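Data first, discussion second: the structure below is written as structure tokens.
One chain of protein is taken out of this complex; the other chains stay put.
The block that comes next holds chain A.
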């Protein structure tokens, strides 16, 4: 040992090359950084929404706009429907972690058993969102379209602002639409990895890292919903 000079000794530190310093597989790091960039996109949308809301003297009151449970109750139930949607998405996140956990133990059966409810809950969320959109559309809201000033009186707490109502409509459909698009992609990717699991692709590969990466994406979708829920429905 003493014969080797300091310079010639092989360095073994995490950042000395030859291995991943974070001990994370390449694809998983890429998924993380994709999600980081996606978080920036969602942040920009929500910050623009915040800036618009701050600049207006009045804004449609969420408790008045969102007070129906499609197919059950038309008015008088603020937040109930979106509460159900939030619960569905949290639950689907839980089933996804369970699938990832089963993947660590390489238990094919359990991965399948947890992926199926994740997909079903994802579809349920999308169905709820479709109902929510349809309801608002029937009330007269859409990109570039708002109900008449007379009808808007019932949706504002104070004086009616047509500009605020239009900004609300555009941003609501854009942001929940962009989120819904992510949920839809997530469900499709979940279906793909379910088929791959059933085919035994991951079993042959020796690990279920793909389930982990898709899991990251799916949790991110839930994470974004937490913020959308707060800023559109609560605040």
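Definition applied: a contact is a pair of C-beta atoms (placed from the backbone, for glycine too) under 8 Å apart; a residue touches a chain by one contact, two chains touch by 3 or more; residues count from 1.
The rule we apply is simple: contacts and distances are computed from a predicted model.
> Suppose you had to identify the omitted chain by its UniProt name; would it be "Radical SAM protein", "Sugar ABC transporter ATP-binding protein", "Cytochrome C oxidase subunit IV family protein" or "DsbE family thiol:disulfide interchange protein"?
So the chain that does not appear here would be "Cytochrome C oxidase subunit IV family protein", according to UniProt.
> Among A:43, A:75, A:134 or A:185, which residue is in touch with the absent chain?
From the options A:43, A:75, A:134 or A:185, the contact with the absent chain belongs to A:43.
> Pick out which of A:94, A:160 or A:196 touches the chain that's been left out of the picture.
A:94
> What chain A residues would touch the chain not displayed?
14, 18-25, 29, 32-33, 36, 39-40, 43-44, 47-48, 50-57, 63, 78-79, 83, 86-87, 90-91, 93-94, 96-98, 101, 104, 207, 209, 215-216, 219-220, 222-223, 226-227, 230, 233-235
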